[in-house]
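Structure provided below as structure tokens; questions to follow.
For this depiction, one protein chain was excluded, whereas all remaining protein chains were kept in their positions.
Chains: A and B, in written order; residue numbering restarts at 1 for each.
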Amino acid sequence: MARYLLLRLADAIPTVLLVLTLVFIAMRILPGDPAIAALGDMATPEQLEIFRERMGLNAPLWLQYINFVWGMLTLDFGTSLMNNQSVLRLIAYNLPYTIELTIVAMIMGVGVGIPLGVLAATHRNKAADNAVRGFSLLGYAVPDFYLGALLLITFSLNMGLFPINGGGEGFLDRMHHVFLPALTLALVKAAFIGRLTRTSLLEVFGKDYIRTARAKGAREPRVIYRHGLRNALLPLTTGIGLSTLATLSGSVAIELVFNRPGIGKLLISAISERDYAVIQGGVVIFSLFVVLINLLMDLVYIVVDPRIRVQ
Amino acid sequence: MAVTTEHSQLPSPSLAPEPKALSRLAYSLFSRTSTIFAFAVVVIFVAVAVFAPLIAPYDPLAQSILRINKLPSTANWLGTDQFGRDVLSRMIYGSRNSLIFGLISPVLAAICGTVLGVVAGYFGGIVDRVISRVIDLLLAFPELLLAIMIAAVLGGGFWNVIAVITVAFVPGFARVARASTLAVKQEPYIEAAVAIGVSTPVIIFRHVIPNIAAPIVVLMTLWVASAIRLEASLSFLGIGTQPPNPSWGNIIRDGLNNLFGSPWPIIGAGFAITCVVLSFNLLGDVVRDVLDPEISE
Partner (left out) sequence: MTVPLLKVDNLAVEFGPKSHPIRVVDGVSFEIPPGGAVGIVGESGSGKSITSLSILRLISEPPGRIVQGRIEFNGVNLLDLPRSKMPDIRGRDIAMIFQEPMSSLNPVMKIGDQIGEAIMLHEDMSGEVRRRRVIEMLGLVGIPDPAGRLDSYPHQFSGGMRQRVMIAMALACNPKLLIADEPTTALDVTIQAQVLDLIHKLRRTLNTAVLLISHDLGVIADVCERVVVMYAGRVVEEADVRSIFRAPQHPYTRGLLQSIPRLDDDRDRLYQIPGSVPLAGSVKKGCPFYERCSLRIDKCAEEMPPMFSFGTDQRAACWVTARQADAQAKEATLS
């Protein structure tokens, strides 16, 4: 088990390097001249030269690469072109809001999705199952930013129950601010998790050990939760990991809808302002998150699947 | 795909003959009300997109200070936005965007992804290792996040959006193409073809590609819906279709900046996206069930 853990951790290192390399290629090589890409066609040669000097773009490519990787690994993301703040500080301010949104949304999504899936699987082909299937079809189709806008219009604008922007101060206020955005993401994710729970549970219900559990006299709730759901957790872990990633990417649009601070909003406004260093920092942070969540997913797998754990 | 199989000289366990697959497709399509509904929505959607100039009551770009934020009326069925533009006309023209991106990106992604996957799967070795590693890494990213990150670098605009959505989908196709190629490569008829000296390109185009076509086509139809949604999301974020050109995504974006004006642009455009994506999802499921029963749930 410790060996597996170490192996997975060691495997993450080249992944991070590969991610940084891809970001470097994307930002320095693909757009042709990154200075023009950053400042636009209207920039004067002097402006371009100042920009190149400042971003270290005059150095040979290999040196730029090493500087870039080293900078990212030491969390030196440079300074914003717009307001001269350090990108690290901008990220440090915005990151907690995004993490908060993602975590609350996932708790709500899993909390709604799994019971829905259990309900559907235990009432197969009955009304409850069809309702859950309809819900999940809708959840697959409705764009989260549209759902968010509808909730915002209904509950914040018309009914005045929730704030229409900002991230809030203090725990209660923050929860008040995060509720609707998180609910938006959670509803979409609950559709996915509910569907996945249903499929996994139905597969598990067909297994021999479920019959064994009944044969030894376990009653249905015990069969469903202790034996069924516990085994369905294996595919669900992967699904919840993917959901977390999707929630993270969904948070970008949701932060825009609810006008709340966060990495997504930071990145999107940086794009419209062509704030090169912030874009770079935001992209790297999102990438690292993806690697981290994948790693966490593997760790959770160790916990839920003894076949990996004991070897 | 059936056309190519007809030309193959070696026996290959090909797909069901085209007419049979088509009739099965038609049968599963019209045997349920939900898929009939989906089919109707898609037909209407395509018709509206194609005939947009004939259908739209107004010029989608025409602004008028006199007619700002009108509520729905007989003159403007969905009202007007903060620039006095007719929302319905903008939505009708916006459907063109969705259709174009929805069709082009999956096709382009299928071509690029298949090339990468077949090359990796057929040749193996170091090429395979490099391609697989990058694909695996990119697959770890949700398509939307990948698209946002690429768009962050490339910026908006028509061709950039095409490129962004395409790149976001390539890893998925490449993985499926690689896995299918690896499976097909084991088949005796490929060995036989190699043994009698058939050249590599001929083997790939006559024997490998026709036999991995089914999962690729299935994936393509499933991703039409994703592409439409992705374009809407990017346009909503301001890194897709650029204003003043209408797209369902940026209609909602404009609507959000005009929350106190009129909610109708948001409601209308969002409803359109939901219906079209839902319908393409339902149709994609039907195609999957018919063409590739193995990967259906």
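Convention: contacts are C-beta pairs under 8 Å (C-beta built on N, C-alpha and C of every residue); 3 or more make two chains touch, one makes a residue touch a chain.
What you are looking at is a predicted structure, and each value in this text was computed from that prediction instead of being measured.
Colleague: List the shown chains that the missing chain touches in the full complex.
Modeller: A
Colleague: Would you mind spotting which of A:57, A:121, A:152 or A:213 touches the chain that isn't drawn?
Modeller: Checking each option in A:57, A:121, A:152 or A:213, the one touching the absent chain turns out to be A:213.
Colleague: Touching the absent chain: which residues on subunit A qualify?
Modeller: Output for subunit A: 207-209, 211-219, 227, 230-231, 233-234, 304-307, 310.
Methods note: only the chains that are shown with their structure count from here on.
Colleague: Could you grab the centroid distance between subunit A and subunit B? Build each centroid from C-alpha atoms only and quote it in angstrom.
Modeller: That gives a centre separation of 23 Å.
Colleague: Could you pull out which subunit B residues touch subunit A in their complex?
Modeller: Touch list, subunit B to subunit A: 133-134, 137, 140-142, 144-145, 148-155, 225, 229, 232-233, 236-239, 252, 255-256, 259-260, 263, 266-267, 269-270, 273-275, 277-278, 281-282, 297.
Colleague: In the complex of these two chains, what residues of subunit A are touching subunit B?
Modeller: 15, 18-19, 22, 26-27, 30-31, 37, 137-138, 140-143, 145-147, 149-150, 152-153, 157, 164, 199, 242, 245-246, 248-250, 252-253, 256-257, 264, 267-268, 270-272, 279, 282-283, 286-287, 290-291, 294
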